[in-house]
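Heads up, one of the protein chains got dropped from this complex, but the rest are sitting where they should.
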C-alpha cells in the first residue's frame, strides 16, 4: 500500500532487460554511443519533431533547471504557479541555474489561466530596467495537484506568452500520464500548442532515472550541452540512460506504464469517492489524488502500513478532516489498492 | 582494443546483479532507503571514519564541484595543478558551484610539491580584501597523468595547507586504483594525511554511475545536502546508486576491479617499453599511460581499430613522435592488450 | 513642481561644502582615511551601537543586496512584502548577490503583519531539503507606499523572526524620514526592536550618493567587506562618500532635511485632502503620497509642468480617477507646493 510517490516503485522489467542488453563491451562516453542516438531518434519521432534538440539527464530538477536556464536570462522573471515544482520543491535550483532569475507567481491555483498570465505579462511588458524582465513561462502537465491542462488551454496560454515574447517551458515529469489521460499525441500537447521546451519525464513512470529535455529550436542545443556539462549533469556512461529511454519509447511501454498508473489512480479515486468519507481537494485526472479523510481513518490506514503524505498530526479529534496526497505508480496491483480501500469500510 | 578511457567499459556483472536485487517493490526516495544506509555504512567502514558524512551523486564532476563548494567561499582561490580535472575538464563547473571561486594553478606538472604550494599559499596569506582569499587545495590521486602521490607527500601537502588554514580536497575518481597501486588503506590515503573531503570514484572502476563524497567533518553534511539538491543532483531513486556502491564495497570487488585495471596498465606499459618505440611522458603507476609513438605506428594502430587519445594529426612525417593517452579498465583482457602490443612489432 | 522622486533634488549646500573641505591633498584609499573613520564613528554613535560594523556604498540597491547576501544562503528564502523595493525595483540584484535566494512574498500590502509572517515562517520551518530554507526577513521603513511601521510592530515582527531563527534586515532608504515622523531614535527603530542589519539611506535625503550598511553583529564585518569588493562596490576615493555621511550626521543635518521633506509631504497631503479631489490609496505618513485624482486634473497638472508618476494614460474620460505617486524632497519650497495645489482649484 505504497502511495507516497510515483518515484518509489521498482523499475519495469523490460527496462532492466534493456540495461542488461546495453552492458556489452565498450561504448563511447558522454552520449557519443549508438544507444544515445537511437533514444534521441525515438524521442524525436514520438514528438514528430525531427529537428528537435534532445538531451538526457538523470533528474527532473536538472531537466527543469537546465531548460529554464536556456530560456531565461539572469535578470528575467520566470512565470509559474504557486504550487509549481520549480517554485516549491527544487531548493532554489532554478534560481541557481538561471543565475538568479526571479520566480514570479501567477494565479493562486494549480493551473494558470490565460487571463491571469496576460495580466502579469502585461505588467512586466510595461516595466523598466529596474524590474525583472520578461522571461519564460513554465507550466506543469500533469499539474502538481494531479489535474490537467486541456490542449486548448495550453494553446491559449502559449498564445498569450507569444504575444509578449515569452518562451514557454513544460515541466512534464508526468507528461506521459497526461498524454494517456487526454488521449492526445506528444506533438499535440507540446509544440503544436506553441511550447518551446519540454522536460519529458521517465523516472516517475517506471525508469531507473532518466529525463529528457526536448528543445524544439535546435539552435539551443549547444548552449544546453554546455550548461549540462557545467552543471555536472553530463554522465560519462550515458548508454545506460539511453538504454532506458530507448526501451521506454519502444513498443508503447511508456504509454502502457502511464495507463497502468492512471488506471490505478482512477480505481483508488473511485473507491474513495464511493466511501463517502473523502473530500476531494482537486478533481483527480491522472495518478494523483488530493483529498481529506477523517483523522481516525488516517490512524487506521497508517497503522495498517499505508504510506502516503498526510498533512497534519495523527493526534487530535477523530472527526477532523486532514488532507492527504495519494499517488499511484504503474507497479501497484489492484489487490494493493483494494486492500487500502477495504480499510475505509466500517 | 579500447584504451580511450576507463569510463567506457561495461558494468561489472556483480553490480548488475545488485541492481536486479535492489529492484524489489517500493523504497523510500531521496536516500531514505535501507540500501543507501548500507552503502554509506560500508563506505564509512572502508574509510575507518564512523562519523564521516557520506553522500552519493551520479557524476565525478558533481562530486568535485559540490565538495569544493562546501570548502570554498565565492571570493576564495582554489588551489590545483594545471592539469587538474577541475581546471581542465569540467567546463567551469567548480566556478559555477562555488559561486565564482578562482582556480589558481600551483606548479607546472601533474603533482603539486609542498614547496610550490607553500609559496602560493604564503602569497595569498599576505593578501588583502582586493585579492582572492585563502581557499581549499584540491589534489588528484591517481593524478590526471597516471602518476601517484605517496602518502608521505600527501601528508606534507596537507601540513602546508593546515598551516595556512586551507582545507584539502582529494579528487579520487581513481582513488581505488591508487589504493591498489600503493597498497595502503583508504584512511591512510585520506584523513590520516589530513585530507578533509574525498571524491570517491566508482564510475571509472566498473560501476554504472556513482561517486561518493566523503566529508570527514560531519558538520558539513547539511550544507552538502542542500547544495546537492540545489544542484539537482539528489536522485529520487537513490537505491539504484546505493546498490552499486554497496556491492562495490562488498567482498573486495572495488579492489579487485582496480587491481585488474592496474594489472592491465602494467602489462600494456611493459609491452610498450619492451618495444623500444615508446617514449614515456610520465612514469605509469596505475592504469593510464602517456607516451609517444611514431606517427606511422599510430596509423597502423588506428587502422587496426585501436581506440585511444592521440594528440596530433595522422598525416605528417612517419617518424615524428606523437603523444598518446592509453587507459586500461578492469574489463580489458590480456588478449586485447597483447593484440595491441603485437601491432608494435615489425 | 518636481514630485517624481526624492532622488532627484540637489545636494544640500552643507554637503557640497563638506566635499570641498575633504578635497585636500592625498588620502589613503578604500576607506583607510580619517574621514571614513569619522563618519563610521558618527553613525555608530547615532545608532548607540559602538560595536556595529559600518560600511559605505554608493547605491541603495547595493546596500540592500549586500546586506541580504550576508544574511541569506543561496538556498534560502528571503521574506518580503509584494511591494518591497528588493522585489520590485532591483532587477534581481538580491538574487544576484545572494547567489539565487528566493524572494518569498508575505501578505499582500505595504506592511507585513506578525501573523502573516508567522504563517509563512512556520511553513518554511516544516520544510525539507527540497524547499527553500529559512532565510532573512526584510522590512522597509518608510515603506514603499509611504507608510510606517510603529516600533512596537517592528518589535513584534522581529520577535516572530527570532523564534524561527530568521535574521531581520531593514531597508532604510528613508530611515531618517521615518525617525523624523515617529520621533524615535535610530536605536529604538533598529536593534532595540531586534533588527540585525540596516540599509541606512542618504541619497534620497539630500546627499550626492551614499548609503551605509549597519551590521549590529561585528562578526559579519569581514564577509561584508569581501562581498562589497567582489561586487565592485568598494570605491577607491572613499573620503568623498565619508565626507557626505560625516556632514549629514553632524549638527542634526540628517534630521533637518528629513523633517523638511516630511513637512513638504504633509503640506501637499493637506492641500490634496482639502481639495476634495484626491482619493488616498495609503495614509501618507512621511514624504510620499499615493492618491487618485481625476484624469482631467492630471492633464492640467502635467500641462503646467508638474512632474510625478502617473499610473495610466492621459487620454480617456475626464472624470476617471487615476492613481499617482507624489514624493517630496527636502529642497522643495512651500511656493512650489502651493503652486501645485493652486492648480487643483476650480
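Each chain gets a letter, A, B and C, in the order it is written, and its residues are counted from 1.
The definition used in the following text is that contacts are C-beta pairs under 8 Å (C-beta built on N, C-alpha and C of every residue); 3 or more make two chains touch, one makes a residue touch a chain.
Just so we're clear, the structure is a prediction, and the values are computed from it rather than from any experiment.
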- Query: Which displayed chains does the hidden chain touch?
  - Reply: A, B, C
- Full-complex contact with the absent chain, from B:103, B:189 or B:278: B:103
- Task: Kindly state which of the options C:18, C:53, C:91 or C:193 is in contact with the chain not pictured.
- Result: C:91
- Item | Of C:79, C:149, C:240 or C:340, the one touching the omitted chain in the full complex | C:240
- Query: What residues on subunit C make contact with the chain left out of this view?
  - Reply: 2, 4-5, 7-11, 16, 19-20, 23-29, 57-62, 65-66, 90-93, 96-97, 203-204, 208-209, 226, 229-237, 240, 307, 331
- Residues of subunit B in contact with the chain that isn't shown? 74-76, 88-92, 95-96, 98-103, 105, 129-133
- Message: Contact with the hidden chain only, please: which subunit A residues?
- Response: 30, 73-75, 99-100, 129-130, 133, 225-227, 229-230, 234
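Here, only the chains that are shown with their structure count from here on.
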- Message: Going by C-alpha centres, which chain would you call the most central?
- Response: A
- Query: Using CA atom averages as chain centres, what separation in Å is found between subunit A and subunit C?
  - Reply: 41
- What is the distance, in whole Å, between the centres of subunit B and subunit C, each centre taken as the mean of its C-alpha atoms? 51
- Can you tell me which residues of subunit B touch two or more of the remaining chains? 226, 229-230, 234
